[in-house]
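Notes follow the structure.
Removed: one protein chain of the complex. Kept in place: all other protein chains.
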Amino acid sequence: MSDFYQTGIITTLHKLGTPSLERLEAEIREFSKKRPVALVLPALYSEFEGPAMQGIVRKLAKVNYLKEIVLVLDKASEKDFHRVREFMSPIATEVKIVHNDGKRITEIYETLARNGLDVGQRGKGRSAWLAYGYVLARGQSDVIALHDCDIVNYSRELLARLCYPVANPNLNYVFCKGFYSRVTNKMYGRVTRLLVTPLIRSMQQLIGQHGFLMFLDSFRYPLSGEFCMVTDLARVNRIPWDWGLEVGSLAEVYRNFSPRRVCQVDIAETYEHKHQPLSADDAGKGLMKMTIDICKSIFRTLASEGVVFSEGLFKSLSVSYLRTAEDAIMKYEADAAINGLEFDRHSEAQAVEAFTRAISQASQVFMENPMGTPLIPNWNRVTSAIPGILEMLKKAADEDNK
Amino acid sequence: MKTVAFRKDVQEQLERIQQADIVVGIPSFNNARTIGHVVRAIQAGIAKYFPDRKCVLVNSDGGSVDDTLEIVRRTSIEDYASIHLHHRVEPMFKIATPYSGIPGKGSAFRTIFEVAEALDAKVCVVVDSDLRSITPEWIELLVKPVLEDGYDYAAPLYHRHKYDGTITNSIVYPLTRALYGKRVRQPIGGDFGFSGKLAKFYLTKDVWQTDVARFGIDIWMTTTAIANRYKVTQSFLGAKIHDAKDPSADLSAMLYQVVGATFELMETYDDIWKPVRGSEPVTTFGFEYTVGLEQVNVNTGRMLNIFREGLKNLSKIWTDILGAGDFGEVERLGALQDRNFRFPPGLWTRVIYDYAITFHKKKLPKEHLIKSLTPLYLGRTASFIMEVEQMGQEEVEGEIEKLCTEFEYNKEYLVTSWK
Partner (left out) sequence: MTDFLNLILEPLQEVFAKFRTFMPNLLAMLVILSMGILAARVLRAVLVRFLMAIKFDSWSDRMGVTTLLRKGDLWAKPSLALGAIFFWSLIILVLMTGLSALKVHAIDQLVEQFFLYLPRVFSAVLILIIGYVFAGFVSRAVLIAAVNSGYHYAKLLAEALRLLLTILILAMVLEQLQVAPGIVLAAFSIVFGGIVIALAISFGVAGIDAAKRMIERETAEKHAKDTKDDIEHL
């Protein structure tokens, strides 16, 4: 149970009291008549063999307020595709599966590539982006919700609370981010706790008040993969295709809209999903790559807002970050102690060391090539370059699903 | 480049006159009712303000079948040098009557330019032949900036009824201002003064066989002067009152001619307008005074009906041009009640820019493209009329200023999409 304190410059929607799921879903159902809601699920085939997907499908089968569900399937063969269709069949809502490795969608990616539109490498960012295009092509939904497919304790409440703020026409939010506490028997969410928050706070120390940093700092869980937005954002936003996806999306929202129209919502008591192994040395794998991409994303956004980065700033940043992160560890240790949670100080410290290295690597990469951060062009740009692209995408997905 | 050989009698006249300081050109076509007044005003103006200058009046007629020519001849005083010409009009123009009612106005102007060149004139002035409100002062105001103050081009500045001149107010002025960075308030006024140097420059341009020369000569003259960095100014002339309007004038034809010419010019001068950002004011001659203007009746209901019909029937064309996002916004406007109907200036700006881009990309035949703008234009006009219903002249100018700011602010969008 949480309090009702409003942090930062965006609105925070807490879980207060015991809100009824029926009422929530009924209200969303009403709203969806004027503002239909689409659900986008970026998924790997391997997730269908995991423990989470079945639960998600079972819960989704009982949801009656969605206009459409778009599942983007990555790393799947033809057979896998058909198995997934079977798997999703209990859901009453119309489900369209975008088969990334299928012949038609592959041809769509090639069409984009040969016209000079770089949509990046395979990954969640690219899949989500393609799904937005499909939702735009169908032109039936005004709201897009997105969440991962590896949530082990998925519930209808999660989805309903995620959709509500944007679907409700009286509330006027264009973007809503989900947050939750990643605690079971120990605290998870190392990247948020030990990288993002200390990094933002130390940057604020170094460069002073900056709108974007205040905005980022307002989010209780900026790396959450669950969010909901109005479809128009899908036209205009440019999202990164690497691990900087979440932070980069927040940056685009910050650029294009006032923080008054952004909120975050408490979507679950606890949340469990897959954990990335921390490979301290291999920068291409796991958490290291994620960290570097996130840092690059933050640096790029700040640079575009006028912050001047120099060698000196980066040096100070490393030092300041280390200090702030060490302080953070102490705070978390205290929190874990009072709540009887497991807390391994050594591995936390190791993580901080790894993150420090990642920050300096990211600084180097950024200094060498500040423009070289990967943003997928927005759909407005794509449709003006290739006017029929949305029709082609729609045809491809529809044919695949026949 | 003189490819038009003057008729023998005109040639003789030119040789007799040899040289002139000021050439005043009046293109005409069946303007018997008004042209007498125009000629007298011009003569009085010359006599009053430039008595020691050598002036020639050129009437370039497009084959009038009423008394126009007679009246001009009669009105010209004997000691006054005047030349009467027929400009060449292709037979087609007599059938396809453009808005001004003067077939081939471009050819008329060209002839006037050539006379100016032949006579090595310092200043050339052209005026509309159906003006009821012209005074002798107009001559001074259009000639003096060029003759004595070193300007090359003097555009007119009128006080018009707030409901009049909507094509200028909502399309041509904001667009020209945002493109070329000069706040020429009435670029298609129709009454201009320009230097002999500029007249010679106009003649070097090979546009006389195109649509621009046929119907878009006014905007062409203004744009060419600005784009080629001639010194441009504007002179306040007072009220502009035409002869009674031809009721069968087709609005979509008007739009096609004027807006089409403007878009064509964007093609020619794209290197010049792309880097320009913002705009600067243009010096204004003359003393601005408020003019009492007659009541103008409007029928916004009918305009909104055509807008809604357009929305229903042209949705596919508009979606192709505007894109789904902007078209969605236009669609939402269609659901509004008449009283609440407001066409946001930002949306209108993007509409015009999208049309310019589609024109550039040649996705549709030009005529179809611009004529499909008509219902949108009527929607915007109706909205504007309702917004300014209670406003005074100054407030209305403020609204137009807001629209111009939107055009300048969104220019990035135009430039990036113009590939």
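Each chain gets a letter, A and B, in the order it is written, and its residues are counted from 1.
Simple rule for what comes next: a residue touches a chain if its C-beta (ideal position, glycine included) is under 8 Å from a C-beta of that chain, and two chains touch if they have at least 3 such contacts.
On a predicted model such as this, the values are computed, not experimentally measured, just so you know.
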Omitted chain - touching chains that are shown: A, B
Given A:I9, A:V152, A:M214 or A:I386, the one touching the chain that is not displayed: A:I386
Selected residue (touches chain absent from view) among A:T111, A:N168, A:S181 or A:N401: A:T111
Identified contact with the non-displayed chain, of B:F29, B:F113, B:W138 or B:Y163: B:Y163
Contacting the left-out chain in the complete assembly, out of B:L314, B:L336 or B:V415: B:L314
Missing-partner contacts on subunit B, residue numbers: 99, 160-161, 163-168, 188, 242, 245, 251-252, 254, 258, 296-299, 301-302, 305-306, 309-310, 312-314, 317, 364-365, 367-368, 371-372, 374-375, 381, 385
Residues of subunit A in contact with the chain not shown: 103-104, 107, 110-111, 114-116, 385-389, 391-392, 395-396, 399
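Everything below uses one rule, namely that only the chains that are shown with their structure count from here on.
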Between subunit B and subunit A, distance of the C-alpha-averaged centres to the nearest whole Å: 54
Interfacial residue positions of subunit B with respect to subunit A in the complex: 320, 323-325, 417
Residues of subunit A touching subunit B in the complex: 136, 139, 232, 235, 380, 383-384, 387
